[in-house]
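Omission of a single protein chain aside, the complex is shown with its protein chains in their original locations.
So, chain A:
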Amino acid sequence: MSSVPLSVYLVLALILFCIGLYGALTKRNTVIVLICIELMLNAVNINLVAFAKYGAHPGIAGQIFALFTITVAAAEAAVGLAILMALYRNRKTVHIDEIDSMKH
């Protein structure tokens, strides 16, 4: 596998990040938006692990950082889904453009 250069991983991560950002900003369904945020966070993990293995200064720190990111992302997704559940009970919808009771 060492024949795959670092830049390929970085480009993959960048593409994933951009797909995630695009989805998070344009999708109507809140569940899809939360998934897109996970996609962005996983792009970061690919970056960190690729740098830790093939970077200019390989080291274990990147993998540790990725472990922390995975854990925290899971906690964030759990809280996000819990809030979505509470919202669904009151509003019976998960569509972002219908969640607009506060206007300025």
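The working rule: a residue touches a chain if its C-beta (ideal position, glycine included) is under 8 Å from a C-beta of that chain, and two chains touch if they have at least 3 such contacts; residues count from 1.
Going forward, contacts and distances are computed from a predicted model.
Undergrad: Among "Cytochrome d ubiquinol oxidase subunit II", "Polysulfide reductase", "NADH-quinone oxidoreductase subunit N" or "ABC transporter permease", go ahead and choose the protein name stored in UniProt for the chain not displayed.
TA: "NADH-quinone oxidoreductase subunit N"
Undergrad: Please output the residues of chain A touching the missing chain, sorted low to high.
TA: With respect to the unshown chain, the touching residues of chain A are 10, 13, 17, 20-21, 24-25, 30, 33-34, 37, 40-41, 43-44, 47-48, 50-51, 55-59, 61-62, 64-65, 68-69, 72, 75-76, 79-80, 83-84, 86-87, 90-91, 99, 101-102, 104.
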